[in-house]
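Attaching a single structure in structure tokens format; questions to follow.
All protein chains of the complex are present and in place, except for one that has been dropped.
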Amino acid sequence: MSAATSTRQRLGRRAVNTVAGLGLLYVFLPIIVIVVFSFNDPVGKFNIEWQGFTLKHWADPFAEPELTRALWVSLRIAAVATVCATVLGSLIAVSLSRYDFRGRNGVNLFLVIPLTAPEIVLGSSLATLFIDRGVDFGYTTVIIAHIGFQVSFVAVTVRARIRGFDWTLEHAAMDLGATPMRAFWSITFPLILPGIAAAALLSFALSIDDFIITFFNAGSLLTFPLQIFGASRVKIPPQINVLATMLLMVSVSLMALGAAFGARRRKRHGVVAG
Amino acid sequence: MPTPMNRREFLIRSGLMGVGAMSIPAILSACGASDTASDTTGGSPGRSLYFENWPAYIDEETVKLFMAATGIEMKYTEAYNDNNEYFAKVQPLLAKGDKADPDLIAPTFWMASRYVKLGWAQKLPLDKIPNAANLRPDLKNPAWDPNGEFSLPWQTGIAGIAYNTKITGREIKGMADLFAPEFKGKIGMLTEMRDTMGLILMGEGKNIETISTFDEAAVGFEKLEKAKSDGQIRSFTGNDYMDDLNAGNFAACVAWSGDVVQLSRDNPDIKFVIPEEGGTSWYDTMIWLTGSENSDAVAQWINWCYDPVNAARITAFVAYMSPVAGVKDELVKLGGDAAAIAESPLLFPDEATLSRLQTWGPLSEDEEAKFDEAFAKITGA
Amino acid sequence: MRLDHATKRYGDFTAVHEANFGITHGEFFSLLGPSGCGKTTILKMIAGFEQPTTGRVLIGGDDVSAVPPHKRNVNTVFQQYALFPHMSVADNVAFGPRNHKIPESEVATRVAEMLSVVRLADFAVRRPAQLSGGQQQRVALARALVNYPSALLLDEPLAALDLKLREAMQIELKRIQRDVGIAFVFVTHDQGEALTMSDRIAVMSQGRVEQIGSPTEIYRRPATLFVAGFIGSANLLPGTVASSDAVEVRVSLAAGATVTVPGSQVAAGADVSAGAKVTVMVRPEQFVASASPSHGDSIKSSVTDVVFQGASVRLVARTGDGAEVAAVVAGDADVSFLRPGAGVHFGWRADAPYVLSGWPAVAGATTTDVDRVEAAL
Partner (left out) sequence: MGAPPAVTRKPDAVGLGVMTGLGVGMVALGAGWVSGPWAVLVAVAMLTVLVLLVWAGVGGGLEVRRAIAPYGLLKPGILWLSLFFLAPLWTMAVMSLSSKKSRFDFFPSFTWDWSNYSRALTDFAPQFGRSFLYAGIATVLTICIGYPLAYAVAFRGGRLRNVLMGLIVVPFFTSYLIRTLAWGNLLADAGPVVAALEAIRLDGPLNWLGIMDNGRLLNTPTAVIGGLTYNFLPFMVLPLYVSLEKIDPRLVDAAQDLYSSAAGAFRKVVLPLSLPGVFAGSLLVFIPAAGDFVNAQFLGNPGTTMIGNSIQDQFLRQLNYPLASAMSFVLMIIISVAVLLYSRYLDTEDLV
């Protein structure tokens, strides 16, 4: 290789890295703002201009009762919806990846359509149904709406994760005297669990953060994003930044935990089923 | 390859799923109603109260003092952000004849008149509200509630122009300044149609108290449309104009008096002015929604708020005009900042100022629809 | 254990057609055939993963056709072993006994015992991924055998191993089978493996069992052209029966010679009436090569290739009708006259040729690896 090309290559490599570094900065810019302003000591209603450093919002992150209540609402909705959607979605994923049956492609398509419909369409159509059927908006409708978009998401994610799962393991278990139930719970389930857990975590995050679909189906119920939306028109307490930063830290540690667990698992099992 | 299941397992699986699936519609229709209701305050009727109000529209003390004084369990939330949006939230329930979550809400007068017209408001238990007599005489018996039995105002205010002297570098006097080319892209308008259009129309020399058809107002809409397409207007906002004003994104905007009084306490650069051409006056008013049975609590609450002492405490915080007579004296008694407020011409305008204010007259359903539609088209939504 | 006219159909496709045979206790029985011939389906019917569409599966005289796998007293060693990756070796082996609710103390004894049988006592706490292929294979064996099954089903268990290991494991498997004394049903597409280990072999093709017999039987007296070609290497020379009687059959070969075959060397049921299309099979090691026509029958051809293989020399030649034939001669024989292009005459002992019905798709030598077949016999 000539010196010229190697220099050019090095330059090219550096260019890619620089662009990627700038990309990373871009990704983090607003996050830095959010975190920094959680330490701001604003005068008056708005947490926009930097006024001075304080830890007081961190000392009392739940000082805004409406915000805290909305966060609880969101957490509860996300928990219930995620559990339901994970069960429904995982069953679909298992069925799709384990069996070959008539209509499989149809089901695949059916699963993808909700993912390719814009949220506003999902939200408004579901709201139309509820209004048309005279169902009152509230917890139930929001949970139903969330399960709706989560099911497809979980099914597709889990299906991707268990693609290539060795279903002979279940045969082996039954061959060794395990009932189909036991074969599933003692062999298949622990092995596909990481995939399911990852999908569940992601769909939990989707649910907590969902705004558009929830906006149409919440009625007077206020979830965390809806509360923020309301607050954005009046006053944004620094606690929003604190809670957002806390959510961020929780998800980061969950991810780190997941990564560490995954690494240990890979080391111990070699074969990764999930 | 497929794996067989045993019979028991098959039974359990199919059965559960079948039953589960079948019962969804039942659950769907059954729990909808009960579930939202569970979110409201419990307790026996009459001893609990749910008031949904605009944000930052009360001091924190009043609700606590009220609960302590009466033993009524009160839920006070601030999710009333926008008249139209809130109407959309409760209408599916009220249109069906069901009860909405709150007992009391505080819509702006024109929206309150819609609730009354639709039959979604109950007559207030005025016999149990002796303090109703403290209502400012100029607010008594509005055209849409001639007997004053459906509504008692919460606060009243003025829509005018707020500006940030740091950006404008000069004083703003009237509506013409909002359309000045030097502020291109730095002007805010309110999504509240009556305030934005009211000021513009008054700027065009119209009397909004007498406007009853869209055609009479068309000139104002043209003016707004032109300003929008010229890029003069930066955005249409709700209460969040304060945010933009404070941050310097707006040089000037249509604004509500109380907000600006509050805001200028923290940021002296922010000023409020009633345009030379005149400003609009408006009021938000408490109405009691149908289906609510807490008549006692509603009466006690309104009575509490119409006590000048309590009203003065609220005024000291929100800085709007109180509908309650005698508040000025109570403010003076409170001393300090409150006493200073008592001197503010925005809270206690003199006759000359009052004469420059106009309030929108009633619009028929069809005409109102035309106004709303034209306005929505301009705001771009 | 018996398959009683068991047929398995998937839609229009018949995977197994009327399988009808028994396997006796303590026997090493192989199902041999190319992939897709239905041998694995037979194994699955015995294990219980598939149900025969018609016919029955009998174990110990009972009809178990509809009994699910976890209630059958047979165990399987899967192709890729199917070891549970999240369990230790010991837990893998203990999985079966635990399912049968055997007391934990006895499970421990049994597992230890079985691990020592497969010489993996030191690896009990490891995970399958930490073992080599051969070790994994032995875990799979132990995991199946620890249940004391009445028969062990092995689905191509050696396919994943490299050649050296495979040969070692063949011996190991045979040893274990002798030790435990139960029937092994062994599925393979590798004829060398089948010939090495089996007591009996069922050769299958396209869902049908072509022949069942001992390794020598199916090598020496294949029932069909398929078996002849599939097992070992053979020179399949198409011809027409010139005449036949009780003593011998005379066949005129397409390659241009007439062969006399003793009546005892005719496949059972083959049509040898005059004019019938038949194939004469001669194994490469049965050819005797010489520079000039010897006494007795022989075919003339010209040498195309001479491959020295140490113990033997492999000779490839082309006959007059263009068919390629192969011969194997001893490595120390004088082969100096065999130069590519030289003429050569292949003769044989009178009882060597063997007559089968029909004509092969391709005349001449089948391309199976000769040495391994020889070693097996």
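List of remarks:
Labels A, B and C are assigned to the chains in the order they are written; within every chain, residues are numbered from 1.
The criterion applied here is as follows: a residue touches a chain if its C-beta (ideal position, glycine included) is under 8 Å from a C-beta of that chain, and two chains touch if they have at least 3 such contacts.
None of these values were measured; they are calculated from a predicted model.
Looking at chain A, the residues touching the absent chain are 5, 8-9, 12-13, 16-17, 19-20, 23-24, 26-31, 33-34, 37, 48, 87-89, 91-92, 94-96, 98-103, 107-122, 124-129, 131-133, 144-145, 147-148, 151-153, 155-157, 159-160, 166-168, 171, 205, 208-209, 211-212, 215-216, 224-225, 228-229, 232, 236, 240-241, 244-245, 247-248, 251-252, 255-256, 259.
Mapped onto chain B, the interface with the missing chain covers residues 1-5, 7, 10-11, 13-15, 17-18, 20-22, 24-25, 82, 84-85, 87-88, 91-92, 95, 114, 118, 184-186, 228-229, 231, 233-236, 247-249, 365-366, 368-369, 372-373, 376-381.
The rule is simple: only the chains that are shown with their structure count from here on.
Ranked by C-beta contact pairs, the top pair of chains is A-B. Note on chain placement: the centre of chain A and the centre of chain B lie 35 Å apart, centres being C-alpha means.
Rounded to a whole number, the gap between the C-alpha centres of chain B and chain C is 88 angstrom. Between the Cα centres of chain A and chain C there is a gap of 54 Å. In chain B, the residues that touch at least two other chains are 1, 3-4, 6.
For chain A, the set of residues touching two or more other chains reads 168, 171, 174, 179-180, 183. Those residues of chain A whose C-beta lies close enough to touch chain C in the complex are 166, 168-169, 171-180, 182-183, 187, 190-191, 268-271, 273. Only residues 43-46, 48-49, 66, 98-100, 130-131, 133-141, 144, 167-168, 170-171, 174, 179-181, 183, 219-222, 230-236 of chain A touch chain B when the two sit together in their complex.
Taken in their complex, chain B has these residues touching chain A: 1-6, 9, 27-29, 31-33, 35-36, 39, 52, 55-56, 77-79, 81-82, 89-90, 92-93, 96, 98, 100-102, 237-240, 242-243, 246-247, 262-263, 265-267.
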